[in-house]
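Have a look at this one before I ask anything.
A single protein chain has been omitted from the complex, and every remaining protein chain is retained in its original position.
And now, subunit A:
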Amino acid sequence: MTRIRIATTSLAGCFGCHMSLLDMDERLVSILEKAEFDRSPFTDIKHCGSCDIGLVEGGICNEENVHVLREFRKNCKILIAVGACAINGGVPALRNSFQLRACLEEVYLHGEGVENPQIPNDAELPLLLDKVYPIHEVVQVDFYLPGCPPSADQFFRMFNDLISGNEFSLPRKLLHFD
């Protein structure tokens, strides 16, 4: 039996959604009987191959996030925005009230204890975007799993729905934004 391929990534995320996924604990074993991971922080695969499901945690805060998100969209049949950050920018979007330059100057030039103040400008580093955006501003999103983070029960419910081909739905008692 071919197993469902799942890719996961964290963009402007905190890895909390991934931790919450792992909070499924031993239920993960039953999931892994039917699914396997492609590119993910859990695996060593560097680029997303053809997948059934892509889970994206985190909003979009820099140009590398945009590239990874587009790679996921291109290769995943179903793309799911996981967690508050991917859905509406989340807590990192609080920086949208400030100018990007002001943020960088505060941290790298005027921050307390900063030595040799300079804003990092190596070409290796991805440039920050003017704002933090939800992922649906960049690509088409198929499903949303709200929560900061979504609970393990929500993840379990979602995997079961998707693996068994049911329509994905969340009962009201599992629904939360915080």
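We adopt the following convention: a contact is a pair of C-beta atoms (placed from the backbone, for glycine too) under 8 Å apart; a residue touches a chain by one contact, two chains touch by 3 or more; residues count from 1.
Rule of thumb we're sticking to: contacts and distances are computed from a predicted model.
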Query - Hidden chain of the complex, named as in its UniProt record, picked from "[NiFe] NAD-reducing hydrogenase subunit HoxU", "(2Fe-2S)-binding protein", "NADP oxidoreductase" or "Na+/H+ antiporter subunit G" - result: "[NiFe] NAD-reducing hydrogenase subunit HoxU"
Requested in this report: Have a look at A:24, A:87, A:139 or A:162 and name the one touching the chain we're not showing.
Outcome: A:87
**Report entry** Touch list for subunit A against the chain that is not drawn
**Finding:** 81, 84, 87-91, 93-94, 96-97, 131, 133-134, 136-137, 141, 143-146, 148, 170, 172, 175-178
